[in-house]
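All protein chains of the complex are present and in place, except for one that has been dropped.
Note that the chains take the letters A, B and C in the order they are written out, and that residue 1 is the start of every chain.
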Amino acid sequence: MPAERGLSIAAIVIAIIAIIIAGIAIGQAMSKPHVLTKTVVTTVVKSAVPVTKTVVKTATATVTKTATMTATVTKTSKPIVLTIEYGEPWKDLVQPAIQKFEAWASSHGYNVQVKQVMLPYGINFMQRISSDFAAGTAGDVVIIDSFMIPAFAKAGYLYPLDNFVKNWPDWQYYPEPMKKIVTWFGHVYGIMIDTDVRMLWYRKDIFKMCGLPVPWQPKSWQDIIKAAEKLKSCAPKIEKALGINEFYPLYFPAGTKWGEATTMQGFYMLLLGAAKPPYNRLYDYKTHKWICKSTALYRSFWFYVYTYKNGLEPVSYNFVSNVWGTMRKVFSEGKVAILVGGSWEWGEGWGPQGIAPLKPCLQKCGCTGGKCTTSSQIQCYTACEAQYIGFAKMPSYNGSRWVTISGGWAIVINDKLANNPEKLQLAWKLITFITSRDNEAQYCAKYGKICPRSDCAEVPIYAKNTYLKEISQFLKFTDFRDALPGYTKVSYAIQQVTGMIAKGEITNAMTALNKYCDLVKRYVGANNVEVLPVQTS
Amino acid sequence: MGRRFPLSIIPVWAFLVFVIWYFALPLVWMVVTAFNPNAYSVAFEIPKHPSLANFLKLAKPVSGVVPYQWIVNSVIISLATAGLTTAVSLGAAFVLTRFSFRGQGAMLTAFVIFRLLPALLIALPLLILFRMWGLLDNYGALILALSALILPFTLMIAESYFRAIPITYEEAAMIDGCTKVGAFLRVTLPLAAPGLATIFLLAFVIAWSQFVLPLFLIRTPSLFPASVGIYFFYGQYGKVDYGKIAAFSLIYSIPVIVVYFVIQKYLRKGIAGLVAR
Amino acid sequence: MSTVRLENVTKIFPPNVVAVNNANFKVEKGEFFVLLGPSGCGKTTTLRMIAGLERPTYGKIYINEQDVTDLPPRLRDVAMVFQTWALYPHMKVYDNIAFPLRLRKVPRSEIDRKVREVAKLLRIDDLLDRYPKQLSGGQQQRVALARALVRSPRVWLMDEPLSNLDALLRVQMRAELKRLQKELKITTIYVTHDQVEAMSMADRIAVMNKGRILQIAPPKEIYEKPRTKFVGGFVGTPPMNFIPVTFVVENDKYLLKGEGFSIELPKELGEYLREKVGDRAELDLGVRPEHIRISTSEEPNAIPATVYIVEPLGTETIVNVKVGETLVKIKVIGEALFEPSTRVWLVFDINKIHLFDTKTEEAVI
Partner (left out) sequence: MERWVNLSGAGKSAAPASARTAALVEFTLPKLLIVPALALIGLFVVFPLVWSVVMSFTNYSMLGVTARKWGFIGLKNYIWVLTDPDFQAAIANSFIFTIVSALIGQALLGLALAVVMRMKGPEGWVGAATKVLKVIAGALVFVAWIIPEVVAGYCWAAAMSRGGLFTAMFGINYNFYVRHPLQAMIIANIWRGTAFSMILFMAALESIPNYIYEAAEVDGATPWQRFRYVTFPLISNALLVDFILITVWTFGLFTLIFTLIGPQMDYMWTLYVYVLATGRMGPPWTGPGPLSTAAAAADIMFVIVLALITGYLYALRRLRRWA
């Protein structure tokens, strides 16, 4: 009996605390001004418990504090709050610029406060940003994947920047491809902040082990397949030498886990070289229809079917929950010898401070804790890295040309600022700080990314980077996605079909093509697709 | 002693050993890995130097969020939800057991149906609605939605609990000078206190384990409850530190296990009630 | 001291169960009023309506001539002792008794004084520190009484308070309750299905059946002049015997004819009966077991019967005999030795018989 009473007393105390917290939570729901809150919750709760108002207010503050990240708070009467939403990879681009912007603002008498919404690694940035836009909760200034610009512009989410760039001296430093990528129907909707190219990464040490030439540069798809088959025959030797339990020669991403990367990294690199332009694309710009079947599509699927069916590529890496991390790790460990990937991997992936640095190099340079910190260590590591990892240009199907594709992220202004000229001006000012030459050069050099501004080359830290200089050559033959509205769905179809190929559910290129065509028809409508003649040789 | 060994026990033993093996499999892996400071692969290895390193690592931010923040979030959400549901189901059960009115039977049937509905069927329309109302990422809204989801459970338990307490005590109290509500609060409620504690704890653990609703309705990692946090963790870029996830899972599971063992007598009774009826 | 009056009170439970059918009665000041009837007859519902726990569907209830029909129980100033006593299990005896006073915001010292006083009166002053669970049935019963007594209510309502006690204790408590009620002079309405209890305690009894009040009268009258066959059958142990007879007038003789017998009635009685029911009528002859004498030889106006079984109960013996197909019980003081199947004659005092109309069940005489 006394035990029971104790229990009940404890429960009642907890319940009271809980009810207070529930009140706080309801208060928090009320603190955001929107439809439901104003109509339903307010009427019900406010009329019922006016007493808790003060409690709610003070407590809401604490909850908000712990829950959201608020940047520097300038405590003046009514500051303009400018929200910037961006992914964690752009932290070092955005944060220094914000400081400069705020210094500028206070010296010019603006009472402005920048609220940062930083989306950390691990969530799907574009999915999140897209839904924020659709819900109307996206930031005032947002960093988005440039291929989303047409879709967002069509949906009316983006404010056109034509008048700003017209009077912006820096605009001239953006090369034509970098301008084209942010333009849709004659209007500029964003400013590129970084760009990239894609290539074949390969492991020099493994190639040597198997008697393949280093440096390596395949001339056609057949060259790639040949090298891969040779590597497969050496697998036991390689596994023993590296002390690993599995080995795959090649890795082209497949499946829906990779999301857009399957299409961009894997499929486009094949498609663009699989036939002559303009039939090497997903979209026919003449007829304004999505291409359902074509020789190029057939050949690209054929490559997937051939390599996955013959065990040249790893199946399960495509389906782990962390595909990016796994890809970087297995390449770094030598479980994969040839990898199609982005130019940023040099730094972000297996660089001295990357996510999956090379273990032998770490040991050699005495880097502890998996990262090199001192400049001598970094120097040592960079030299060592070049011994192990090389990159090659992706050849076309028959070797007639080189292929690569560029994407990159752009900074845009939310259309909801259209009616707020003062905020609009400040937002643009913030963008100019972020995209300024020095800021861009600093950031791109640090992360091994390609600067979209041509004048970055004037900044020593960027110019000094030989790697960046080398891959800048790729920009000459680079291409872009068919990023029209509807692209995401077509891309999803590619992810689905390549996923089925990888899992072994489809073992024939023609079946894959038919399946793809079926899906595209379902997703964009049968009226919006066209079937081109297919050469199966 | 010379007593013959009963051979017939061997199949029973074999069966029990199989069950133990099958059910211990993933649990043992989780517990062992949680104490392995170097668990970078899923392989089962008994750590040579078991330590609490993984638990300490959880205090360091991962992509800007300290994992323990998720536990704190879960505590806030679950406590609030449990408090709200307990209070609300208390009132509703009082009305349902102490009054009779038209539509009562239909109401109880409706609660049974809601109790059995898959959470996903409610989560999807809620996602649509919350998007339209701008309530995504909002704790208040999440707590209300969670409470609504859990309410049919707690309400049915509260109802059966109060039904089991004779109404005579309340009548006596009313004659002694209480109002109807007063009699309920002064007499029945103290008698039902252990039951209320059970309801509160049950609501707490159901809310604590809830995954679907927060997955749909919460999008900012720093606001995640622990359940979504684990999933987010697992889908993390870079190295997967299995030890860390295992440690986090362990911390996350312990309150549930403790609570269930506290209320298990009641739980069994409740399940037995399903048969007896 | 108060009066309680019910005026045309009817209670219908949904969908259409008539629990109490047009009850009318008045309980006088300081009276011990018993509602007697089998279970399900509506007596408890009547009591609960007086308490305010149920609301009459029709009709009005007055306490001290004040209309309380719509008043909630707490405003009626009545006290009630429940069948299960309903002691609050989470409160000690002291708190149980003090509870009504606390609710009325009586000062602490006053509460303490009253609780101890009433506890002493009921001889439970040494139990105040215990929980109800730790008490015996009789003790719990006293606590329930104490709780009802402590605030000197206008009316005391008791719902079979003794039915959960064992037989011996029940007899003891019966006397004590009666003494207490007389001493304190509180108007009491007491519900029971036990006719012995009713007879021994009541000032007046209301016999109920199927929602109707059949007769309201002092116990003696209920016993001697039951107004219906039900009342006659319900009161008394063993119950009244009923033998179907036909009343006929033959050659100026007034006869009650039954299976194998015929009784001649005195002239006055016969004429009275003839006036009431006519020349020929189907009736039930009601005789209490104690008013029958067994004769082993034939006598005039006696009913022939066959001994069926004999139940010796110590100081008395119940002899079961069969008159035709009807079983008749006869109470004989002391021992009575009859072999089963013995042929006997039943003789009774013609002034102590009752006659009921077979159809309406109402008493004819």
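Heads up, the rule we're going with is that a contact is a pair of C-beta atoms (placed from the backbone, for glycine too) under 8 Å apart; a residue touches a chain by one contact, two chains touch by 3 or more.
Keep in mind the model is a prediction, meaning the values are calculated, not measured.
In terms of the touch definition stated at the top, the absent chain reaches A, B, C within the entire complex. Checked against the full complex, the candidates A:Ser316, A:Thr507 or A:Thr536 give a single residue touching the omitted chain, namely A:Ser316.
One chain of the complex is left out; on chain C, the residues touching it are 13-14, 45, 48, 53-55, 57-58, 60, 67-72, 75.
Although one chain is not displayed, chain A still touches it through residues 40, 44, 127, 130-131, 133-135, 151, 154-156, 245-246, 256-257, 259, 315-316, 319-321, 485, 488-489, 491-493, 496, 503, 519, 522-525, 528. Against the chain not displayed here, chain B makes contact via residues 3, 5-6, 9, 12-13, 15-17, 19-20, 22-27, 29-30, 33, 41-44, 87-89, 91-92, 94-96, 98-101, 109, 112-114, 116-122, 124-129, 131, 144-145, 147-149, 151-152, 155, 167, 179-181, 205, 208-209, 211-212, 216, 227-228, 230-231, 234, 242, 245, 249, 252-253, 256-257, 260, 264, 267-268, 271-272, 274-277.
The criterion applied here is as follows: only the chains that are shown with their structure count from here on.
Relative to the centroid of every protein C-alpha atom shown, the closest chain centre, again from C-alpha atoms, is found for B. Chain B and chain C have Cα centroids separated by 56 Å.
Computed from the mean C-alpha positions, the centre of chain A lies at a distance of 90 Å from the centre of chain C. The mean-CA centres of chain A and chain B are about 36 angstrom from one another, to the nearest whole unit. Among all residues of chain B, those that touch two or more other chains are 190.
With touch defined as above, chain C holds no residue shared between interfaces to two or more other chains. Contact residues on chain C toward chain B in their complex (touch as defined above): 51-53, 72-74, 78-80, 82, 84, 86, 88-90, 99-100, 103-104, 147, 157. For chain A in complex with chain B, the touching residues are 4-5, 7-12, 14-22, 24-30, 32, 34-37, 41, 63, 66-69, 88, 117-123, 128, 131-132, 134-137, 321-322, 324-326, 328-329, 355-356.
On the chain B side of its complex with chain A, the touching residues are 62-65, 69, 72-73, 76, 79-84, 86-87, 131-141, 143-144, 190, 193-194, 196-197, 200-201, 219-223, 232-240.
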